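I'd like to ask some things about the structure below.
Note that one protein chain is taken out, while the other chains of the complex remain in position.
Let's look at chain A:
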Amino acid sequence: MTDVQTTPVVTTLIIGAGFAGLGSAIRLQQEGIDDMVILERDKQVGGTWRDNQYPGAACDIPSNLYSYSFAPNPDWSRSFSGAREILGYIHHLVNQFDLARYIRFGTNVTGLNWDQDRGVWEATTEGGETYYAKTVVMAQGPLSNPGFPNIAGIEDFQGKKIHSAQWDHNYNLEGKRVGVIGTGASAIQIVPSIVGKVDKLTVFQRTPPWVMPRPDFETPDWQKLAFRKLPLSQNALRKALYLAHESMALGVIWNSPLTRLAERLGKWHLRNQVKDRWLRRQLTPNYRLGCKRVLVSSDYYPALQQPNCKLITWPIARIDENGVRTVEGIEHQFDCLIFATGFNVSNAGTPFPITGVDGRQLNDEWKRGASAYKSINVAGYPNLFLTFGPNSGPGHNSALVYMESQINYIVKAVRTITSLDLKGLDVRQSAQESHNRAIQKRLSRTNWNTGCKSWYLTEDGFNATMYPGFATQYALQMKEVVLKDYRLLPHS
């Protein structure tokens, strides 16, 4: 009890200091809420862009769209900025909005508990401290826990092991024999960046991705100047980019003539860059475009064809002390193995135990696939807000566009709770269910649910990840907090 008296109850507790957590803090602050605390397990801000500093790391959505509209940056150096520059932008946000004072670094949240009597969330941490808050924003990131593949013998390897999201900048790749496992978004950025440096590069592919040409170029100085002097011009570019990406939804999300067109572009890109028929066959995707993340790169295919580079499509039998044994019977020996194998995505469970009304466990409820009301609230867990929650993932547009919708929703809801002095705002089960019925019905008609295996789907093929629609539709859904969908719990 003493504990409760000495530890203050803040209005909002934010878990994670990546784009989502910091963006939430900025907008809450702008709306006059500043008794908040941000708990970050690392020693630095930045999330994705702090962790993914591998060679070639960059966004694949144009920077002018992959940034916050409430904090435009006129100085982006390229159309697709690199990880370092994006991280710089995040640090800049922290300074500009004076966010450091809210952040508790080195604080790893291990559980959340709803105190029904007081209407307070209790956050336990690895270090043993407990934090209390009226409202909680989950901003721990959808892709923040590096995932290693399930390959036998992975511990036996005696050489250097590096995960793309935990790059070791002290390790010198120069002259090394290097294997890259995986051919997803990270791998296709890493391969061209290191092929010129290493002695030998072997790329292990299980499923070939769809790869589109990447219109990357340096920002001319006159444009930076224009953006500074005429912020509206940058705003206009952002709008144009936004609409261009919105139109891509037609090809990426649904099977439409545009899908065919995009597939043709992908095949053209491949034919154009790869002359050898067999290599082309190995690189040709055997699933519909959009079913998995569509990648962009103009230097991946050329890198694979460098004399010191080789694409291996044989299945991996096991890893041993020297390298990778593939099923064609050969042991590929390496000094260093790079795992570009993505993240452990919790699309069927929670990152740590979350206990709601009457002791209910969110992890149990989500066992067969996560679901929420408008991706942001879950019935039985009042005042708990999710960023990047179930079915909020974009396949075609900037994650930050979706995030802004979520953040603005959260700010409105928190304002509602404080201004009405509510104990809790708890979404109705019925509202949540009818939302999900509609979402799943729409998902069944999308490319993601056409049979390929991807991290979008749970083991059983349930899509708990993606939002089946345009960003504009999503924004519309998030525009208002519809109070009739909630139970307003007064202080008794």
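Everything below uses one rule, namely that a residue touches a chain if its C-beta (ideal position, glycine included) is under 8 Å from a C-beta of that chain, and two chains touch if they have at least 3 such contacts; residues count from 1.
Quick note on the criterion: contacts and distances are computed from a predicted model.
K.L.:
Pick from "Cell division protein FtsX", "Methionine import ATP-binding protein MetN", "Sarcosine oxidase subunit gamma" or "Reductase" the UniProt protein name of the chain that isn't shown here.
P.N.:
"Reductase"
K.L.:
Among A:Ala317, A:Val357 or A:Leu488, single out the residue that touches the unshown chain.
P.N.:
A:Ala317
K.L.:
Specify the residue from the set A:His163, A:Arg214, A:His332 or A:His396 that touches the hidden chain.
P.N.:
If we include the chain that is not displayed, A:His332 is the one touching it.
K.L.:
Mind pulling the chain A residues that touch the left-out chain?
P.N.:
Chain A touches the chain not shown through residues 202, 276-279, 281, 286, 314-315, 317-318, 322, 325-333, 451, 453.
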